[in-house]
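Apart from one protein chain that is not included, each protein chain of the complex appears where it belongs.
Letters A, B, C and D mark the chains as written, and numbering starts fresh at 1 in each.
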Amino acid sequence: MSAVLFFIAAIGAITGAVGVVMLGSQFYSVLALVIHLVALAALFLLLRAEFVAAAQVIVYAGAVMVLYVFVVAYVGGGDEEATRSGLRFLGPLLALALAVELCVALLGTALKGISSKGARFVPGFGTPADIGKLFLTKFLLPFELASLLLLVAAVGAIVLARRRRGLEPDEEREARYHPRLPAWVGSMAEAGGLTRFEEPPAPPAAEPEPESAPIGSQS
Amino acid sequence: MTATTFGWLVLLCPLVGMVVIALGYKVLPGRTPGWIATAAIGLSFACAVVMLVKLLDLPTAHRQLTSSLWNYASSVGVNAKMGILVDPLSVFMVLVVSGVSTLIHLYSVSYMSGDRGYTRFFAYLNYFVFSMLLLLLAGNFLLLIVGWAFVGAASYLLISFWYRRTTATRAGIKAFVINVVGDVGLVLGTFFIFTHTGTLDFLQTFAAVPHVFHHNSTDLVVGCLLLLVGAFAKSAQVPLHTWLPDAMEGPTPVSALIHAATMVTAGVYLIARMHPLFELAPTAADIGAVGGCLTLLIAGTIGLTVTDVKRVIAYSTMSQIGYMIMGAAAGAYSGALFLLMAHAFFKALLFMAAGSLIAAMAGNQDLDRMGGFRRALPFTFGCFLIGGMALSGLPPFSGWFSKDDILAFLDHRGGGFEIMGIAGYIGAILTAIYTFRLIFRAFLGAPCPEAKELEEGHLAHAEVPTNPQTGEVEDTDVGFPGPEHHIAEREWPMKVAMGTLAVLATVGGFLEVPGVDDAIRRFLEPSFSTSQLAASVPSTGADWIGLVIGAAIAVVGVVIAYRIWVLAPGTAAVIRERFAPLYRLFVNKWYFDEIIDYAIVRPAQWFGQVAETVIDRTLVAEGITGGTVSVIGAVSAAVRRTQTGFLRYYVALMLLGVSGVVIYFLVAG
Amino acid sequence: MAIGWYLAVSAVIFSIGAAGVLVRRSPLVVLLCLELMLNAANLALVAFSRMWGSEDGQVFALIVMVIAACEVTVGLGLIVAMYRRRMPLDVDDLRELQG
Amino acid sequence: MTRVPPIHIAATHIKGPPIDWVGLAPFVTLTIGALLVLLIGLLRSPIARERIVPALSVVTLAVTIGYEIATFHHQTSIISGALRIDDLALILDLVFAIAGLAAVILSVREPGATDAGHGEYHSLLLFSILGMAVLVSAQNLVTLFIGFELLSIPLYILCASDSRRAASLESGLKYLVIGSVGSATLVYGLALIYGATGTTDFVPISAAITGSSVQPGGLLNDPLLLTGIALSIVGFAFKASVAPFHQWTPDVYEGAPTPITAFMATATKAAAIGVFLRFFDVAVIGVQSTWAPLLAALATITIIVGNVGALGQSSTKRILAYSGVGQAGYMLAGVVVGTQLGITATVFYIVTYLPVNLAAFAVIVARQRQRAGGEDLSALAGLGTRQPWLAWPMTIAMLSLAGIPGTVGFIGKLYLIRALVGGNYTWLAVMIVVGSMISLGYYLRVVATMWMSSPQAESASARVPAGGRPAIAGGSDEADAADAGGWPTPDRAVANAEVAAVAVLFGAAGVFFGIIPSPLLQLAAHAGRSITGIF
Partner (left out) sequence: MTLTILIWLPLAIGVAVSALPPALVGRATAILSLAPLGVAISFLARFKIGHAGLQFVTDHTWISAFGIHYKVGLDGLNVALVVLTTVLFTASMAWSATREWERPRLFYFFLGLAQSAVLGAFCAQDLFLFVAFFDLMLIPFYFLTGMWGTGERVRATTKLVIYTLVGSFFMLVAAIATAVLASNAYGTSLTFVLSSLQHLQLSHTSQDWVFLCFAVAFLVKMPLVPFHGWLADGYRSMPIPAVAVFSGVLSKVAAYGFLKIVLPLFPYASVHYQTLMLVIALVSIIYATSLAFTTTQARLVVAYSSVAQLAFIVLGIFSLRPQGGQGALLQMLNHGLVTAPLFFIVAALAVRCGGSEDIREMGGLAFRAPVLAALFLIVILANLAMPGSSNFAGEFLILLGVFKAKLAISVIAFLGVIGAAVYSLRVYIRTMHNPLGPKAHSHEISWRDALPIAALVVVILALAFYPQFGLRRSDQSLRATMAPAEVQDGLSPAAVVAVTGSGRR
């Protein structure tokens, strides 16, 4: 029974993965990844990792993928013409070599465990309770750091993705009813609503002349 | 005040003279430098005389005095002191050198006046005398070599004295380089001897030699041969003689002083000084004798054909020194030194006379253009005649006694030396011929234009001064003989100098008359006390036989010369036709210059060219340096080419690296 | 099923992800492929944790998940920024820096 | 392991691990500082954002440094063995903090900072430092990996922070993608190691490798473990920009804002080498005989590639990037030896590498503020006459990197060679020497440009390269005018006061410690001794 489930899930995961790589449209790639993740979650379950599986489904298939979809929609994920360079063939070959090596490594080990079904199952193994306990005791520091890391990521996303003056596609029109946006527009400061529209000392660099400032070399 | 003190004074005088003249080159007016120089040398001659007296006071056994001022270079087993050796030999040489030099200085005072380089000339001249005296008084090998090289340098400076003449500078460098070859020989020879004796000091060496060397041992023979190289280079013996004729580029007094009277005889002095070595290495000595013998013949033959007055005398000098070398090497030390002294007198005299003659010719030295100066230059003619007769060994002039003394000794030793003796007689006849060829052609016969002009009472002056060798117009602002010339008839210093020498050349021979007296041998005896050869002297009778033969041969030579150039002036041309190839050989100086040029000079230059162009530019610059650079450059270009900027290529390379590393571990594990 | 099977699957997925990074030019998809690689690691971790019966592997997997999320967020942010700058969304056109 | 039945689980029963706050203090300081900076960055007034924020970051780093110095010799392992605080870690932390300090000072007036918002910018910087600190004292695979990421992710963002330049974004993306591949490889490798040994803690891992707890005879030849090590080597090597995993380095260094480049070139490299030391000399020292040859080979390749690649470059930043690759090779050589001496040498080399590199980058920053294309080599032409206070630090830096006596670089090389010769790796020492010879080719080129080429030649070639931009808008013309006119106008000199100060300070340090190296040497010696178990 478990074998059947395993094969279904494994095939699903691998197909999903292949789909991510092969499918032309970025949108389909995202969907393929979702399939892959769900299949992977199934594998996790087979490995008695309930909590990981759940996290997988919620965090990934839920949050992250949604983010993906939004971005794809925003940047208009059109089809991408197939790559021309030699990597098109070299890449898969390289990957194949890698896979072979890894399999040799994984299966060539003398460890008994590899061929076994795993250690004797202890009730409670992989439950949120156990994991959480570990997080609070042995892995306290990683746990805290992970939170910081998430904060960093959030800050980074804002820093990078916020709007900037002089870079918008339709600069002139916007300039009409948003005269001289301060430099911090779109920053967390704005998000925090701590800022009014008064005159910040705009750094002079914020006066780009489009013709004298070709995109790519803003000078 | 012992003899050595005066020995030092002998050295000091000319040195001081040189320094004074050199430093005062701006302030000293007119002929003062000349007088200062003459005074300096005269003083040192005086000191030499005192030295002689002091030495004669001592008993014969103690006539070898050494004195040293400070350590010159003495460390790690080398013991070179600033020391002199005063013994009869050196005193004798010092006397000759300083005496003749004084006279030649006196001569130059007027002869060189009017030359732009007057001061420089006398500074050089004094420097030369200093060097020569240093050579003679040196108490050890190192100092000997120093003096040896100094005289070479001085000779270089004086040969290329008129330095705007490329011929002069070329002759100078030639002389210098050949002399350096000689120095090298000397140094190497010293090494060979030093490594066995462990000392550089003469007396210690001579004391040690019999104990450290066995008879004719290889090292000693090689060492002596190398010493001979030095001697030959300095004394212009075949095959290192080619510089001497060219050295005639220098002013005539220089030729008289250096290339006749003093420097060129250093070789003879060296052999005499080193006689304990040579007597222990007969092989080397014999080779030396042969060399001298060859030289006197070759030089004689060339002397027959050359037409440059000074060069004729130069070749005769070579051949005379050939006699001395031959004699000294064969063991006739006193004879050789006797001839050396006599030669100094009459050869200096000849050169001075020639100088006067050339002055009368306004600097032209070509024998073909001369003639009939007998009336125009009576005094000069007289001196020339005396000198010539002495040179060709006519009785009772000094040349007669001295040269035939040597030849007699050779016959006395017998064996191979007999042959040399005969060769010597052949040389003698040649000498007589070319000497009188000179005299007859220059002074007898129809007067040449200059001679006529002079008879009317005014000295000829070249309107356009030209280089007598190349005929190219002279650069007259400096380093050139000067516009006016001086002849003995009009300059009393020249007269005095020449007159004195004429007298000496005439009577000098009587110092050593077989059976009557042998002042020189007796005086020199202490220096050669250890020598077996010096002890064995030919009997008086043998001596006299030799003298008679010599006189006869000289007379024959003179007669032949008279026959060819006075009675039947055409004969010379006829002979020239008859023996054309021989003549060509002689007139081209046996092709020595050409041989040396092709054998040594050109290959060296060629190698230099190759070294610069091929090896240095190509091999080192392109090869080693450029090669490395280009390799690194290529690698750098490759590295930068992989930096394509293609993100995916970077990832690809990275994954390639991953699989590489993994493979390594899988294999290594 | 033996653990080895899971590991094999994870290896395959890892390689597929790597291949994807190599062949795809849209940064978005490249990010997806990176996700694949990380997930492969996760699978391996979970499999090992099962094998040893220790939950460290699962914790590790969760941490990796967080990190994956962070990388994605930052990556997407970058992509948006580039889009705003009207820069081409094609890794092959990012060649201003080279040599 | 003993398990509590799930029924009894309640939050009350869970005892958090004991925490040694003294040891943890630097980390806490950094965290708090980062958060504070982030918050103050939200304030309205520009003063707060552009003055207080950097000031606060400086304070944070200063306090951190203070704590680290205070807790020197305080060897503990904290939070249930997640972190090990010892002299090695502390010295490396000092390096990070100093590098960060320099970066903060250089970032005043940095357009990138203004662009990203000072609060965000600086807090990210501090977080990255925190990540490094965690990384080099990690005693556990999980901690190690998260530290690795906490160090990387902020740098991805910071590289792209100057998003008005396409180059900045490009470098950010490149760094992100390649970095993620690297971390994916790393984590997979860690996973395999975990799989082979069944634990995530270093000490048990090394025990499992040598001892027979996991498997009789240990794991010395177990492909699983070895592959894991291989993959983790790649992960670290990438961070340390060791060839052939170096290719991101020149591009990212060139594209990133120069202060960040300076930070990466020094701190990141130090962190990567530090983790090399930790991981290979503690966790997997058992299989040294296997990995040492490989690392030696990698070091050789790196030395050659880095030094050779720098030869033909026209951008000073790129030259420094490649030189950084080469230097990484030298440091790796120190790791190879695997003796305390080797560790000491490596640490010392890192310490010597820090000041001179910072000085060099400071000079580049100054030039960029003064004229367009300031990172160009041509921008340095004639600097010796016109701005000696910039030319000298750069000269010292170059000479030190080349290993000329009188500078720290010389002593650093001395120590490395001494360690290598002592460890029977003389051939590697020779490789270092060969590398230095090649490196002269470009270091001297920089020096020659500054002192021996006339400003005329420079102003002729003063072009604005793609991506180059004047620090002050429209300053380009003025800057060029100033360059042509010779002396920089006073306001520029002022504008560069703090930058020049950094340059001069670190340049001076480079000479001072070159003449009196003993203090640094003792410091490094402590680091070496702090790793026990090897001789």
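Throughout what follows, a contact is a pair of C-beta atoms (placed from the backbone, for glycine too) under 8 Å apart; a residue touches a chain by one contact, two chains touch by 3 or more.
Note that the structure is a prediction, hence the values are computed from the model and not measured.
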item: Neighbouring displayed chains - absent chain, whole complex; value: B, D
item: Omitted-chain contact residue, chosen from B:A519, B:I595 or B:V620; value: B:V620
item: Residue of B:S67, B:S155, B:T199 or B:Q643 in touch with the missing chain, whole complex considered; value: B:T199
item: Touch residues of chain B, complete complex, unshown partner; value: 22, 25, 70-80, 82, 120, 142, 145-146, 148-150, 153, 156, 160, 163-164, 166, 169, 172-173, 176-177, 180-181, 183-184, 187-188, 191, 194-195, 198-200, 204, 475, 477-479, 604-605, 607-609, 611-612, 615-616, 620-621, 624-625
item: In chain D, positions touching the absent partner; value: 384-385, 399, 403-406, 410-411, 413-415, 417-418, 421-422, 426, 429-430, 433, 436-437, 440-441, 444-445, 447-448, 451-453, 517-518, 521-522, 525
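The rule is simple: only the chains that are shown with their structure count from here on.
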item: B-C or A-C, whichever has more C-beta pairs in contact; value: A-C
item: Chain centre separation in whole Å, for chain C relative to chain A (CA means); value: 8
item: Centre distance in Å when chain A and chain B are each reduced to the mean of their C-alpha atoms; value: 101
item: Centroid distance [mean C-alpha coordinates] between chain D and chain A, Å; value: 27
item: Residues of chain B whose C-beta touches two or more other chains; value: 640, 643, 645-649, 651-652, 655-656, 658, 662, 666
item: Overlap residues in chain A, where contacts from two or more other chains coincide; value: 85, 87, 90-91, 94-95, 98, 101-102, 104-106, 108, 114, 122, 125, 130, 138-139, 142, 146, 149, 152-153, 156, 158-160, 164, 167, 215-216
item: Chain B residues touching chain C - in the complex, by the definition given at the top; value: 640, 643-648, 651-652, 655
item: Contact set on chain A toward chain D in their complex; value: 101-102, 104-106, 108-111, 114, 122-125, 127, 129-130, 133, 136-142, 145-146, 148-149, 152-153, 155-156, 158-160, 164, 166-167, 183-184, 187-189, 192, 194-196, 200-201, 203-208, 215-219
item: Of all residues in chain D, those that touch chain B in their complex; value: 173-174, 177-178, 181-182, 185, 221-223, 226-227, 229-231, 233-234, 238, 244-245, 247-248, 250-251, 290-291, 293-294, 304-305, 308-309, 311-313, 438, 441
